[in-house]
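Below: one structure in structure tokens.
Here the complex is missing a single protein chain, while all its other protein chains stay put.
The block that comes next holds chain A.
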Amino acid sequence: MQTMMQQMINGLSLGSIYALLALGYTMVYGIIKLINFAHGDIYMLGAFWGYYAINYLHFGFVGALLSAMVMASLSGVLIEYLAYRPLRNSPRIAALITAIGVSFFLENGMSFLFGANARNFPQVITTKTYYFFGVGISNVQLLILFTSLVLMVLLQFIIKQTTMGKAMRAVAVDPQAAQLVGINPDHVISFTFALGSALAGAAGVMIGLYYNSIDPLMGMVPGIKAFVAAVVGGIGSVPGAAVGGFLIGLLETGVQAIGLSAYKDAAVYLVLILMLVVLPAGLFGKRQREKV
């Protein structure tokens, strides 16, 4: 029972990181039908920014987190502008291949500029672990859970209540009609990349704090797992991505808990395959209906 509770807490912490990443995948997919494979690398950029901001600019946790979100946003918007926008009217496969190219470019560019070796993330917060009935939860885990939830609530508010959020949903369901009411889809797409990338940047700083190690390839595997989370939730669905992220986090720690650590990645990919076979629309996927 205690072990199970312990794994739940670990799974939720990891899952909230996947959820933040999955939100970016799903929002971008919802609006331009592109699986942005460079999204995991934005998370890496966020972690690196946090590393330098804390070590050299002497930022605290909040400063590092917020500035990493801003930097990640800018990178995401720039990548969209330079790499994806010129391909807006090209076949989707061209944009997809470009996304993979951007991912390689960021991974290898960062290895070239800053070195490929892993480095210790500065522990700006001293880890303390609290025990409740024999179940340990660290202040970093609490911080990750709390920050992620705040960001998700904030995102939900932006999407549901603000004009730009409504415009995002309008462009996602009907880009042509959106243009006919005076929405410039390019602005909305930039905004979407900014939002998604900000969440990835925040996730990068938090994972640095949690795992204490960052490197230029750190975005690859979490990026793919977050993509699986988005598919599990139903790609294009915002609540789905959040739930999918937590489920993948719980699955991964659960598999570790039963002694199959070596298979934790395989388990996630197995879920992807099963999901695509059994329920390709995902848990919260839209079923299309048409009205006459």
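Some notes on this structure:
Operating definition for what follows: contacts are C-beta pairs under 8 Å (C-beta built on N, C-alpha and C of every residue); 3 or more make two chains touch, one makes a residue touch a chain; residues count from 1.
Keep in mind that, in the parts below, contacts and distances are computed from a predicted model.
Only one chain is not pictured, and the protein name UniProt records for it, out of "Chemotaxis protein CheW", "FAS1-like dehydratase domain-containing protein", "ABC transporter ATP-binding protein" or "Oxidoreductase", is "ABC transporter ATP-binding protein". In the complete complex, the residue from A:M8, A:V77, A:L142 or A:A170 that touches the missing chain is A:A170. Contact with the omitted chain, checked across A:T3, A:T129 or A:Q179, is made by A:Q179. Interface residues of chain A with the unshown chain, by the touch rule above, are 163, 166-167, 169-170, 173-174, 176-184, 289, 291-292.
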